[in-house]
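Selected chains from the complex are presented in situ; the others are not included.
Note that the chains are named A, B and C in the order they appear, and that numbering of residues resets to 1 at the start of each chain.
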Amino acid sequence: PAGRAPARTATEAVALGLGYQRIRAVTEALCAPLSPEDAAAQSMPDASPAKWHLAHTSWFFETMVLSRRPGYRAFDRRYLDLFNSYYQRLGKPFERAARGLLTRPSLREVMQYRAQVDRAMLDVLSGPLSASLRALVELGLHHEQQHQELILTDIKHLLSRNPLLPAYGRIAAPGAALAAAPLRWLRGGGEVACGHEGEGFAFDNEQPRHVVLLAPYEIASRAVTNREYRGFIEDEGYRRPELWLSDGWATVQRHRWRRPLYWSRDLRSEFTLAGPQPLQPDGIACHLSYYEADAFARWSGARLPSEQEWEALAAEPAPAPQDAPPRLHPGLSDGAWYGGAWAWTCSAYSAYPGYRPAPGAVGEYNGKFMCNQLVLRGGSCATPPSHWRRSYRNFFPPEARWQFSGLRLARDIR
Amino acid sequence: PAGRAPARTATEAVALGLGYQRIRAVTEALCAPLSPEDAAAQSMPDASPAKWHLAHTSWFFETMVLSRRPGYRAFDRRYLDLFNSYYQRLGKPFERAARGLLTRPSLREVMQYRAQVDRAMLDVLSGPLSASLRALVELGLHHEQQHQELILTDIKHLLSRNPLLPAYGRIAAPGAALAAAPLRWLRGGGEVACGHEGEGFAFDNEQPRHVVLLAPYEIASRAVTNREYRGFIEDEGYRRPELWLSDGWATVQRHRWRRPLYWSRDLRSEFTLAGPQPLQPDGIACHLSYYEADAFARWSGARLPSEQEWEALAAEPAPAPQDAPPRLHPGLSDGAWYGGAWAWTCSAYSAYPGYRPAPGAVGEYNGKFMCNQLVLRGGSCATPPSHWRRSYRNFFPPEARWQFSGLRLARDIR
Amino acid sequence: PAGRAPARTATEAVALGLGYQRIRAVTEALCAPLSPEDAAAQSMPDASPAKWHLAHTSWFFETMVLSRRPGYRAFDRRYLDLFNSYYQRLGKPFERAARGLLTRPSLREVMQYRAQVDRAMLDVLSGPLSASLRALVELGLHHEQQHQELILTDIKHLLSRNPLLPAYGRIAAPGAALAAAPLRWLRGGGEVACGHEGEGFAFDNEQPRHVVLLAPYEIASRAVTNREYRGFIEDEGYRRPELWLSDGWATVQRHRWRRPLYWSRDLRSEFTLAGPQPLQPDGIACHLSYYEADAFARWSGARLPSEQEWEALAAEPAPAPQDAPPRLHPGLSDGAWYGGAWAWTCSAYSAYPGYRPAPGAVGEYNGKFMCNQLVLRGGSCATPPSHWRRSYRNFFPPEARWQFSGLRLARDIR
């Protein structure tokens, strides 16, 4: 699950407690604009209500950390199953597709649950901490940040299904720089090391670090833009089977896809967390499935990069405070590797050579999903900036479109 | 659309206005125990959120009455589709199964919507009223009462899906009379008149009154009890295909039915609007599908009555104030024809001879559902007592179980 | 199940044996044009392979008659489940939707099975016969005739799914009379007796005979024609929800129905048992679901007759030899009550007052299907003419279209 836990000073204890509080506070701040109804509804089986995210992230700390402490009393023993997402070793998770039926506990009760967990956690964090416990806390905080992103993508999906097209909030107006960065090609290849290294936190699936051989390739200096993607549509991209993977074409037919998830029929506007907005031609093309990203790349005479190709050339993100807010909209395609849209890669999500899931329930965190999914790299406008990481491996099934997912092109060099 | 509209006095105007207010108030009172989350969730496509019921019943008055008045301005024009249930002639009804996604408008906004509609309606009601308009208002009020019952059955279903099994409220404790009425058989047959007659309100589907010939039959003096139904279960009723209609047996297999909808596995308790409660042996067996009612009757060596057989022998209900509250639980099987559970009949829901649906959109109210449904008679513990009527025809598909539906046995006399 | 069995002469024994042979021979003659492949395929769960029909009709005699005779040895004990259609009391019927997977037994083996059953049956028929046994044999022969019709409708459906649009065989060329009969209205009403009466055979569901009261009505003197139905289509009948039952409209949307099952897109030809043929404007409109029949009637300002209304005015069919062949195509709308298309009625299929299913397995023949189906009356171009009967009740679910089903209009007289 996590990095080594070195000997620990009082400063570190304070830092850990502060970090815990900051990250937990972000979750609540993200839910602040939501009514109790907004926070309780589930728009599809893949998405979860915000209230459920608020509870589940607390359940994680309660189950993994607090429940092993002598004397801790669960807030409500029935929550142990109710807010278990998928940990088969920890009981019987409540049916995923029915999370929207949990009108009780109320939002207020869930906030009380959070408060009890926070009090108990801060108490734990102020005392001596074993390396493994510390690792679990760190894991819990990164877990919380993952759910912060899901709160945003899930609420965006929910609001988009409402004919009133309500806004979650305001998003920063596009700045002066109205043009995408010019497209250049960055070159790579040869022996490169991949995976996490060093002191900082990483998930188990980013490890062990290992060397791979890459054939000469180049990767675009920026993400595909709305203008470029619109060219694909206008060239009948959604009508030409030869551009698509077989499963992708079947999906296009089944769901009658004709444009990215949130685009309007006239291709002029898109639904955003600020409600419907004009589509920025130089903005990052987003809410694409893997199938669409792959078809677009083929249409472009290019391909998607592998995750190793991406990692080898991507910049390391700048450090950010734990409570740095996401900007909620991908913005212009300016070449940044983080903060716009996740980049689909052509790599199936699988174990690195020598990968071992953590022992115990935490071992279900990542490993059991290594099938039928593809890796996305980078970090989106909904990802907490302090959560960005070059070795980070996000993953979703190829038909998923409700995440902030786009692409960068790649090509072989011959 | 029905009942004649005689010349009208000031007293009548006041009475109409008061009736309107009383009935509208009941709807809101029934929703009072619900949190905004409870009121917004939808537990299955057949059920609707309470908030939706609150809005839709207002939509009915706004669309059918107010929008035809010069100068009326819609509260929000988008509601015209959003809260249209199924009137194809009035626009594009919002997708039924997605009503739970309407976290906006909020409960508060819906209550404001109700308030505007109420103000405008009271204004209308205080002025001169054409017969047809008066008929529409009356229809709207009976419509409102139908939705009052659905609010209760839908919220019961929603709460039953929550592992916390929360209560909607308290229900009256069973009184001193702890035993069911003794079972007697009431005899009928011959030429009988069926359908609505006279001044009072009735839906179009209860008309025209007409004569039918009934072979000699008898009908039980009271509803089937939990104890009796339990006998069916313990005699392996759910395992014996010869007791079931073919479609019923397929349904039992598909859904693995083994007991009534809300009974516990051990047959000792049931989920009620007051949460889990011990099962009263002499209580009215309830939440049965038509298939279960039919199989139970066959197992009993009896059959279900036709709707005409029921109507010919049932008592007329006592008059009740418009705001008389439902008692929320079917109670003891004491022989009453109303206020316990709806009684399944063996009659397919179809048009009476000479039936004509009303012209215009209101014509979609009843007629277009005359297929694949069966008639239920009486009125349940969730039906407003002032809504009970001997000629009333309720109808549901044979697999529906979430209504308060039970049965009375009938037999041929040879 | 069947009429009384009077004392029996040698002539009767011979007649019974001959009748048995004639009817069994028709089944085989109907299958003669089919290749082994044609006879084995199943085009949808509702249809069955011809080979299965050949075997199942033999199974009926083997199970109901032969297996109860001392000394009879089953052809293959495994057939008892394999060719059981739906008799739960007689074992575990093989999965209906998988009948097309039974490539074994081969067609040749099934014909051998038929031969053994025939030999044993003729032996039985030549000896003394109890009334109940005689009734079972008669039931088995009428059962065989029902399956003769299904062989034709099922093979028509199968061939229609083949892009090569192959023909089953030739059909008689339309005769000189190229025009439909003129449309008149036949009047009825009052007290009429319904249901089977007298010596001849009838199914249990046609009994007991009973009196019903009919309001004054009139019924068209002939079936709706293709020309008339085409008028409905050209008047946008399939696009106007107000013409449809609610479930019908949903079905139209779900399956994108735009015309009768076998009509070509340009409304000029139809698929028949003789392959694609020009659509005869004066031919009987056919292969309509109940929903379409009902919508057409509404569009016409009329309605469907009840089954009692139909029976009260229909002529009794002329007697026909047991091996009179069906003509395979509905032909001109000439006013005949039989031999064109079955007529949908608005009557839900249910028990006549006092109805009792036969005891034992035969009791599953009709009674358990009395739900979710509608009655059709008359007899089609695929029904053996000796099988026609005025009191006959055919029944199918409202969405069924692969039978030869059309309609006659009816109207109230006010």
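Everything below uses one rule, namely that a residue touches a chain if its C-beta (ideal position, glycine included) is under 8 Å from a C-beta of that chain, and two chains touch if they have at least 3 such contacts.
For clarity, every value in this text was computed on a predicted model and none was experimentally measured.
**Q** Report the copy count for the entire assembly; 3 chains are displayed in place.
**A** Number of sequence copies in the full complex, not just those placed: 4.
Everything below uses one rule, namely that only the chains that are shown with their structure count from here on.
**Q** Please classify the inter-chain touch graph. Allowed labels: line, ring, star, complete, other.
**A** Topology of touching chains reads as a line.
**Q** Of all chains present, which has the mean Cα position farthest from that of subunit C?
**A** Between subunit C and the rest, the longest centre separation is with A.
**Q** Given that subunit B is a copy of subunit C, what angle of rotation, in degrees and a multiple of 5, matches their CA positions?
**A** About 180 degrees, rounded to the nearest 5.
**Q** Distance from the CA centroid of subunit B to that of subunit C, rounded to the nearest Å?
**A** Inter-chain centre distance comes to 38 Å.
**Q** Measure off the straight-line distance from the CA centroid of subunit A to the CA centroid of subunit C, and report it in whole Å.
**A** Between these chains, centre-to-centre, one finds 59 Å.
**Q** If I count partner chains per residue in subunit B, which residues reach a count of at least 2?
**A** Within subunit B, no residue touches at least two other chains.
**Q** Can you list the subunit B residues touching subunit A in their complex?
**A** 35-41, 43, 51, 78, 81-82, 94, 98, 100-107, 158-159, 161-164, 166
**Q** How about subunit C: which of its residues touch subunit B in the complex?
**A** It is residues 86, 88-89, 191, 210-215, 241-242, 244-249, 290-291, 294, 303, 346-348, 350-351, 353-354, 363-364, 368-372, 398, 412, 414 of subunit C that touch subunit B.
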